[in-house]
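The other protein chains are all here in position, but one chain of the complex has been omitted.
After this line comes subunit A, so read on.
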Amino acid sequence: MNLLAVDTTADACSAAILMQDGRIHERCIVEPRGHTRHLLPMARELTHATGLSLSDMDALAFGRGPGSFTGLRIATGVVQGLAWGLSLPVVPVSSLATVAAGAIRQHGLSDGSGIAVAFDARMGEVYWGCFVQRDGLPEPVSQECVVAPESVTLPAGDGRPWFGAGSGWRLSDQFPASVSQTMEACYPDRIPHAADIARLALGPAESGQGVPAEEAIPVYIRDEVAWKKSGS
């Protein structure tokens, strides 16, 4: 299976093609607000680098959030347009899980390790999700949520080693000591990468769990933003 993955949930913009033989080609540029300029040329460049064309793709995947609202809609729009045009299924992938997958891969976290992923969500909150490494991939063990840094929690007393990852760990001085002091190590510089999205999407894509283009929708998590209703 050939799979094209894209991500624009944070300051970085990345695209990757996972090829039939398991090889992955990725392009990544860190440039705030550069997403609209870079994403499609990257996808085109990747097809050249792999010798594949877009019509060789079997599925698409994208970082469905949480993340910057405007940013994550660019990858969403691009995936919607490509999937609609090429009649391909789409696998939406959590950007928190993506960072967990990157941490596992980059730092060789062993089976059973816990990864607590935090993104700075602004407005005094973090996006928060906990994962456990199983067969090399992150498995969610908590609901993804948006909470005040003081309110983040780990699954109760499981005794496993925990690692922190994601930009939200820069606010770890505001986390409860029971969380921050449990960490074996922290990787606040880990950002979502399309290559990890591709790895996470492969299984679901192969088992037919992709959705049609119009169902490729962001997951914002922060849905209750205080948009003031008139009269209130």
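Note that in this section contacts are C-beta pairs under 8 Å (C-beta built on N, C-alpha and C of every residue); 3 or more make two chains touch, one makes a residue touch a chain; residues count from 1.
The definition used in the following text is that contacts and distances are computed from a predicted model.
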Quiz prompt | Absent chain [UniProt protein name; select from "tRNA N6-adenosine threonylcarbamoyltransferase", "Heme exporter protein B", "ABC transporter permease" or "dihydrouracil dehydrogenase (NAD(+))"] | solution = "tRNA N6-adenosine threonylcarbamoyltransferase"
Quiz item: Among the options A:Q20, A:T70, A:Q106 or A:Q209, which residue touches the chain absent from this view?
Solution: A:T70
Quiz prompt | Residue touching the undisplayed chain, where the options are A:I29, A:L54 or A:V141 | solution = A:L54
Exercise. Among A:L82, A:A116, A:C130 or A:A165, single out the residue that touches the unshown chain.
Key: A:L82
Quiz item: What subunit A residues would touch the chain not displayed?
Solution: 36-37, 39-41, 43-44, 54, 69-70, 73-74, 76-82, 84-87, 213-214, 217-218, 220, 225, 227-231
